[in-house]
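Not every chain is included here, but those present sit where they belong.
Chains: A, B and C, in written order; residue numbering restarts at 1 for each.
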Amino acid sequence: MKAKIYVTPKKAVLDPQGKAVANALHSLGYAAVGDVHIGKYMEIELKTTDPAAARKQLEEMCHRILSNPVIEDYRFELES
Amino acid sequence: MIEPNITPELIADHGITPEEFERIKGILGREPNFTELGIFSVMWSEHCSYKNSKPVLRTFPTKGPQILVGAGEENAGVTDIGDGWAISFKIESHNHPSAVEPFQGAATGVGGILRDIFTMGARPILCMNSLRFGPIDGNDEAARRNKRLFAGVVGGIAHYGNCVGVPTVGGEVYFDESYEGNPLLNAMCLGLLRHEQIARGAAKGVGNPVFYVGPATGRDGLAGAAFASRELTEESHEDRPAVQVGDPFMEKLVLEAVLELLQTDAVVGIQDMGAAGLTCSTCETASRAGTGIEIDLAKVPQREPGMTPYEIMLSESQERMLVIVQKGREAEVQRILDKWDLPWAEIGFVTDTGLMRVKNHGQVVAEIPAAKLANDAPVYYRESKEPSYFAKTRAWKLSDLPSLTDPQKVLPELLASPTVASKNWVYRQYDHMVQTRTVVCPGSDAAVVRLKLAPPPAKDRYLAITTDCNGAYCYLDPYTGGAIAVAEAARNIVCSGGRPLAVTDNLNFGNPMKPEIFFQVREAARGITAGCNTFGTPVTGGNVSFYNESPAGAIDPTPVIGMVGLIDDIAHITTQWFKNHGDAIILAGNAVDAADPYLGLGGSEYAKRLHHIKAGLPPHLDLATEKKLQDAVLALIRDGKIKSAHDCSEGGLAVALAECCISRHPARNTPALIGARVDLSAFANGTRLDALLFGEAQSRIVLSVAQESADAVVAQLQAAGVPAAVIGAVGGDALEIRTGASACKWSVNELYDAWWYSITRKMES
Amino acid sequence: MKFGIIQFPGSNCDLDKLWVLQDVFKQEARYLWHKDTDIGDLDCIVVPGGFSYGDYLRTGAIARFSPVMKAVADHAAKGKLVIGICNGFQILCEAGLLPGALLRNRSLQFRCEHVYVRIETQKSPFTCAARTHEIMRIPVAHGEGCYFADPSTIAELKKNDQILFRYVDASGKVVDTASPNGSIENIAGVCNKARNVCGMMPHPERASEEVLGSADGRVVWESILNHLRGVESVPESVLAGGH
């Protein structure tokens, strides 16, 4: 199975990177660009066939090491 | 907007006692509203008001001919270094944020101290840091957590400092169980300025506009000052909004813009929004100038919709400044801020009312006498009581320590102890050379920087900088521990060729409401005072961090000393490693201190690491002896007689000798190792071998000199009243130490490997 | 000679470059602001290190769109000299003025230390004053210095003698452990095909004065000056005692 994980800065937390990119896009003339948020995208192979167990493990991995729950949110999708 | 009612619970939640609440009512002549309660709670927190530490801080020596701006007057002190030049430096803690979110906590700690320095008008030219963590040995749950904190803190310091372009040139790291769950991050910054550039944080000139500079205010870091003034509990990890995210890029822009602004005389006052944010910066600037200030929160840039006045006033969003502008010169200021693409807003003006008046869309939401808010926090003379653990630690006798039979294995083990081991895993992550000032990079007793005051080849000036504190010593005897922190710092400066100039201090302790903790605070401060008086180094400022406790108890008392010294001539710059084969090795100071019942083994790394004992008394220190030693060694350095000088600290004489052999590191993976043959037989008679090799007796320096000047150097030291003897010679590819009948021999490769890679191995396992 | 040093928001080695060119080498040097479009007549443009635009997104990604970069490209197109150091190297790669890209160090950590760097060719304006296979002891300080290019680009670089600097051990051998970042073939610096644009990760300005522990980096500035003065190649005998 394959998991796709998205880690994004929490709403209330400063996202200086997103801001810098938004400014850069504006100055390049992309006036339609509004807010930009930048996070991480991860793909993880999982050698298991049990989606429920995989989900449980993923939830745990995201919380423990793949994201920093103090400043980031995460979500994931599981594909088989 | 509906504000909560002021109930006793709400007051208690804000950390305000019933007596303090009465005092607030007295100042206002009425009950505070919710916003005002929040404002008082942060301004009167320990972090901002020093209410529990003021009586102690007042005992520090703070005066001296070199002091231009004294401790506590401004964001940081300013010290004269001659020819119209000055330095401004200060140390500050960010312990609790680092415990909860090590990377961002440490990063914003660096950001905060940088702002304290450049708001003085000084260009930051170096940073240092003093760190404490729980043990990183092994791989159990606790060790893994400690490693994660350690890696996060170091990564955060690197991220911020490297990006802003201020070199991190040194520091210290200790590992001990007492910091488990409550790591320490103390960050120090030093800046350079001309006398006439000193900027003030005062809101002078009625009618002058008040500018807000920097990114918009968010809900992050809400009430961080209050957070820093509480013990860490299991729930602290829910204190998440108190964690701020730093943007070093923004800081760099703010830094450049502020220094450019201060070049004009269009700015009358400036202060960063650090702890307690807008609240602290407005009331303190008004209070210093004896004026009032009025702002409208509707004009404050806001990152999120729907922020309340309470939230805006208490937010600790990073990289923001308050600038008081000369009326009529707004355009000039705006031009510079726009040049650096910095967000800014005019949010208010200086008044003559003495009040801090906060409006929101024209409606008054808080009105408090500024000076009373800033200065009239209660001051507490806390009760102090000798700690009961002394009974236990002092019942321990040196004879309880098994005698040492085989030193062969011990030395590599001590060198690999993370507290003693090379910190290259740490400092190679820091840019320590940007600004091309760093003459002695991390890895010697103190960092040395040149000031680049004069273009080459004209004569330049040099500073030596160090941070020091041994928490175990302070735990066993806070007075001696405090004095040793200063003495060791001065010794490190002297070993580098400098004369001690001034200090900054960071008092890290547990909960001062506990009489046994307050005893530690008071005694450590007394020790620091004694030390500073001895070396003529006034305290120019510092920081207090209390409530450093985890559920397992308080940290070892850790009063970190940051010391700066002046090196008068490039030729005086001295490093710790041996230079040439054939040079004579001299021990200045006593091999064993007979005045110490524990012979330097109380609180030693040897006792802790090999026997898991933290007991007895710390090494004995006689300040007059220490001063004599330092003066004599500095005189020799000035005479050009000394090739290397290294102070003996953790691990004692054997570790110091090993470090002299293995610490020179010209390039990646290419150490310059050099051996030594040492004979300590003359001191071995009737003394414990462990004390001789690994005891941490104070007031000792290992020197190397050309063979032909050895006798003269020994004579000169003795003439100055300093015990001294030639103990060996540099050369070969092994360190050999003879102690009477027995002798040990270690290849320098083996010692180097144990010492250099120890932390890397632990972090990568 | 006239040098221009670019200042992007977030540059932090700009002052060091000015110091080394103006105060150490006594050249005419001035800053160029990132918003400048007219940079006047310059002999050499220096793109300094630092964290332009905070290095957000990718190192150099935002800086390369600064107005001044158009002028840099024009300057380079005329065959005039451009040297990018550290973040400057990253920016020149992003701008397409140099081949390849710089990835995160393989250790995933920022690395600041002295390394040994071998000068691979004297056939460039940036190395023409060097002795054959001269080795410099010189500092690096970067988090993203791992040079990458696809195999055909690497082959092309070799064919054209465009690899100017490689990380080596103290004896001058190219070994894996000598590299602080995991670069392909230990590449520490390259030039473009026309040989007038150079990028390097090590910092010659941090090794240009004895007081800083090494003056080995002076050879880079001396090469540029020799080249500009028209001293194309100096006989080895003259250089033997040099730097």
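In this text, contacts are C-beta pairs under 8 Å (C-beta built on N, C-alpha and C of every residue); 3 or more make two chains touch, one makes a residue touch a chain.
Everything quoted here is computed from the prediction, not taken from an experiment.
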{"item": "Whole-file subunit formula (labels as shown)", "value": "A x2, B x1, C x1"}
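Here, only the chains that are shown with their structure count from here on.
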{"item": "Euclidean distance of C-alpha centroids - subunit A vs subunit B, Å", "value": "36"}
{"item": "Overlap residues in subunit A, where contacts from two or more other chains coincide", "value": "16, 20"}
{"item": "Subunit B, residues touching no fewer than two other chains", "value": "247, 249-250"}
{"item": "Touching residues (chain side subunit B, partner subunit C) in the complex", "value": "155, 158, 162-165, 247-250, 252-253, 340-341, 427-436, 438-439, 441, 450, 452, 455-456, 460, 570, 666-670"}
{"item": "Subunit B residues touching subunit A - in the complex, by the definition given at the top", "value": "100-101, 103-104, 215, 218-220, 237, 240-241, 243-245, 247, 249-250, 303-304, 317-318"}
{"item": "Interfacial residue positions of subunit A with respect to subunit C in the complex", "value": "16-17, 20-21, 24, 27-28, 38"}
